[in-house]
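Omission of a single protein chain aside, the complex is shown with its protein chains in their original locations.
Per-chain residue numbering starts at 1, and chain names A and B are given in the order in which the chains are listed.
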Amino acid sequence: MLEIQGLRKTFAGFVAVNDVSLTIEARQIVAVIGPNGAGKSTFFNLITGHLRPDTGRVVLDGHDVTGLPPHRICRLGMGRSFQLTNIFPRLTVLQNVQAGLLAHRGRGRDFWSRSETMFRDDAEALLQSIGLAAVADVIAGTLAYGNQKQLELGIALASDPRVLLLDEPTAGMSAGETHETISLLQRIAEERGLTLLFTEHDMAVVFRIAQKIAVLYQGRKLAEGPPAEVRVNPEVRRVYLGEHA
Amino acid sequence: MTVSLIAAQLFSGLTTAMFLFLIASGLSLVFGIMRVLNFAHGSFYMVGAYIAWQVVTWLHPTGGAFWIAALASGVGVAILGGVVERLLLRHLYGQEELYQLLFTYALVLILGDTAKFIWGTDQLSVQGPPVLSGGLHLLGTILPYYNLFIIVVGPAIAIGVGLMLSRSSAGRLLRAAAYDREMLGALGANVGLLYTGMFVASSFLAGLAGALITPIVSVVPGMDVEVIVQAFIVVVIGGLGSFWGTFWGAMIYGLTLSFGILVFPEFSLFSVYALMAVVLIVRPWGLFGRPIR
Partner (left out) sequence: MSMPITNSLARPAVPAIRRVPWTLLIFLLLAPLAWIGSRYSIFLVTEITIDALFAISLNLLLGTTGLVSFGHVAYFGVGAYVCGILMKTYGVSFAIAFPAAGLGAALAALVFGYFCVRLTKIYFAMLTLAFSQIIWAICFKWNAVTGGDQGIADVPFPDMQWMDSIPGISGLSANARFYLLALTLVAVAIAVIGMITRSPFGRMLTAIRDNRERAAFIGLNVRAYELAVFVVAGGFAGLSGALYGIFTRGVFPDYVFWPKSAEVMIMAILGGMGFFWGPAVGALVLVWLNQEITNYTEYWPFVLGTMLLVLLFALPGGVLGGLAGLYGTLRRRMGRRDA
């Protein structure tokens, strides 16, 4: 489904991502973990086209998408959410999701129709599924933080992606919100048959839903495998216990 | 084309360049560090010119007192700049560029009319310092001593400010601020005071430049709007925020304009704007600047 081969990126001599490869099967849920500064965000930005890798390839469902601009990669079926919430703050919640639908369905070049009623049912159904139907007409920027994160997921889902990249989907959330978001993610991934790739600092979350874990450390891939295997990997334990103990 | 003609154009180009450098250096400092594009910089320059005229008229109606007047212009405009920054501009940091642009444009309107109200619309002229009257015969043309003075003073100020920026700790902090305002706050530096100081210094340069130009051109309403676009061109060519870039930008501008008149008299005006556009297209950070981020 998503094939990452030998990605490398340097910033002014500093190697942020160093020869990282990762293969993700369809409908697999994969977590990328690592201490702060391990290169997780850069890794994501390389995959989604926000940064161009120095070397390496990203193959999405048989298409080589390396170095394509983000909008092209998005249209090929990759959705993403960002570490810092990334919504359209001055639009209403409904309009946020609707914008995603309009863009995905190629109506953006329509100059003449009225957009207000377009795909309204679909947008509302989508809001229903992420639990935001009650606040459909609220200006998105005024939502509580957790709800903004949920909305961001909604926007990403509007482009009907097959692969979803989530950068710290529960960052800054309370324990309750985290639990809710994770259940939501699991349910949606199940319903839509999504392939998920996410970064996360909360190990409880990671070990709860990930089917495979890749550990980054100082730009390199330290380990990769099923949770049970990674958990006992001595190198991972050294890095992590050294960090958190 | 004779040698004397080329020399004459060279001298006039250099004089223009160094004037613009004096003006644009302040504009560039403020943009480079505060990320504010100050349309009112030209107005500060105009106010400086009027103050110079006023002081000369008070002290020595028959001429003289030029140096005192120049200093008074610099200081007067510096105070004006400080007041503007403390009372108003600081509230707009972190806002959209549009609001900052329009704020400084509001100052252009207000200062322009205030100057008209106080000094009228007549052309006023100021006599240069007697020490620098006369000129140097060089390559078949005459280079007035005053122009020569400007050509020397321009680079002198450049080196002075350049050294201050690169050596002093305040200068280092200011450069850090250009890259990341928050980072600077985290370092514990008093960003607010630093910005005020920056704006005051920039205003001082504008006021001084306004005073120094009075022996060459007469003081009239509208000189503010005319000069600010030229200063924009200079800082864009050199690189917004790059001090040495501004110096070379001014050189390129001054020489393009003076020699452009020889080659395409109709289009020398056009050529400098085209130069600005080309630079923005090819290297938005300027010929001598570095891309930020």
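The criterion applied here is as follows: contacts are C-beta pairs under 8 Å (C-beta built on N, C-alpha and C of every residue); 3 or more make two chains touch, one makes a residue touch a chain.
This structure is a prediction, so every number in the text was calculated from the model and none was measured.
Considering the full assembly, A:Phe88 is the residue among A:Phe43, A:Phe88, A:Phe198 or A:Tyr240 that touches the omitted chain. The chain not shown here is touched by just one of A:Met1, A:Val59, A:Met118 or A:Met203, and that residue is A:Met118.
Within the full complex, the residue among B:Leu5, B:Ala106 or B:Leu136 touching the omitted chain is B:Ala106. Against the chain not shown here, subunit A presents residues 48, 50, 69-71, 74-75, 79-80, 82, 86-91, 95, 98-100, 102-104, 107-118, 120, 124, 133-138, 142-144, 155-156, 158-159.
Subunit B meets the missing chain through residues 31, 35, 37, 88, 91-92, 96-99, 101-103, 105-110, 112-114, 116-117, 225, 229, 232-233, 236, 240, 266-267, 269-270, 273-274, 276-277, 280-281, 284.
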